[in-house]
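A single protein chain has been omitted; all remaining protein chains appear in their positions.
For reference, chains read A, B and C in written order, and residue numbers begin at 1 within each chain.
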Amino acid sequence: MQNEKLTFQTENLDGLTVVRIAGELDLEVASQMRSVMEPLVELSDRKLVLNLRDLKYIDSTGIGILISIVKARHSRNAPFGVEEVPLTIQKLFDMTGITPFLAASPNA
Amino acid sequence: MQNEKLTFQTENLDGLTVVRIAGELDLEVASQMRSVMEPLVELSDRKLVLNLRDLKYIDSTGIGILISIVKARHSRNAPFGVEEVPLTIQKLFDMTGITPFLAASPNA
Amino acid sequence: MRNDGTVTLTVPAKAEFVDIIRLTLYGIAAKMKFSFEEIEDMKVAVSEACNNAVLHAYDHSQPGQIEVSFTIMNEDRLQIAVSDYGVSFEQVSDRTTSTLHGKSIDEIQSGGLGLYLMQALMDEVEIRSNQGTSVILTKRRLAQETV
Partner (left out) sequence: MRNDGTVTLTVPAKAEFVDIIRLTLYGIAAKMKFSFEEIEDMKVAVSEACNNAVLHAYDHSQPGQIEVSFTIMNEDRLQIAVSDYGVSFEQVSDRTTSTLHGKSIDEIQSGGLGLYLMQALMDEVEIRSNQGTSVILTKRRLAQETV
């Protein structure tokens, strides 16, 4: 739906799931984000990448969700990363220190 | 200035002045609009046309200014009209009844 | 957005704050999934009420405030009350609104279209005059939400 605040588009490639998130990721849509991501996080035999190119807004709520995903994937020994991070969002990732945890392992 | 609420771009053609108004025409910028238009309204030997293609907002304040221009041009026997009126604005012109006064005379 | 609340915005009664009111209105109405056209209608009607508070309610030397409260009545009905605490509207009930239709170029005048536009663009317009003026505008969403 075009009027939705946060939308997801999932692409399944060979051994890789890419989820494009578009819109605003804030407290209002945090539970929506968690429900969409949960089943994907559990697929530990696939690499998981979030494409953030069309993400317009994130705050500590969204960064908190990313931290949960990082930890859940790590405990499953499954690769996770983000790509195409907009500048304003990269700045928040750098400030909070989450950046090094979001780099998808290069050989995956 | 790009950050301005209402901007004007004037084009002088042969016997015709076209003013493109872009942005929002409301009470805040009414006096700016009047000052820009005043000298142009007085040039009674030229046809005057307002191009509204990039006008995003108008209300009774702006329609009131158009009525003043219509009357001032009429008293000078000088042609005046608007062109490329966006649908939402045309609706307000039709509701208030100003539409017939804004048609530039066809042979001008 | 459900019928769970009122948003209240208070601004100085000056022309330069009216577009802030329009922006807040836009945010609320878009969340309620009003159509683009319905939102444009409401923007104009609410601005007319605000312009009147700026122009007619207060002494120019001592501008007061405009309070705009947005109440989500139902998921598809928004009520917007624009209130000032200035001089009251006199004999509101007698006031007739008129347009330019059927007038000649010598008869038309700028001014006096605000109340007409509010009535034409909204479903309900109520004016309460007491200590100051409250203009209560209501719009129902026609466009269906596609779920």
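Keep in mind that, in the parts below, a residue touches a chain if its C-beta (ideal position, glycine included) is under 8 Å from a C-beta of that chain, and two chains touch if they have at least 3 such contacts.
Small disclaimer: the values here were computed from a predicted structure and weren't measured.
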{"item": "Touching residues on chain A - with respect to the absent chain", "value": "5, 24, 26-28, 30, 57, 59-61, 63-65, 67-68, 70-71, 74, 88, 92, 95-98, 101"}
{"item": "Interface residues of chain C (partner: the chain not displayed)", "value": "1, 4-12, 14, 16-17, 19-20, 23-24, 26-28, 31"}
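Basically, only the chains that are shown with their structure count from here on.
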{"item": "For chain A paired with chain B, centre-to-centre distance based on mean C-alpha positions, whole Å", "value": "49"}
{"item": "Rounded Å distance between chain A and chain C, as computed from the means of their C-alpha atoms", "value": "42"}
{"item": "Chain B and chain C, separation of their C-alpha mean positions in angstrom", "value": "25"}
{"item": "Junction residues of chain B, two or more chains touched", "value": "none"}
{"item": "Of all residues in chain C, the ones touching two or more other chains", "value": "none"}
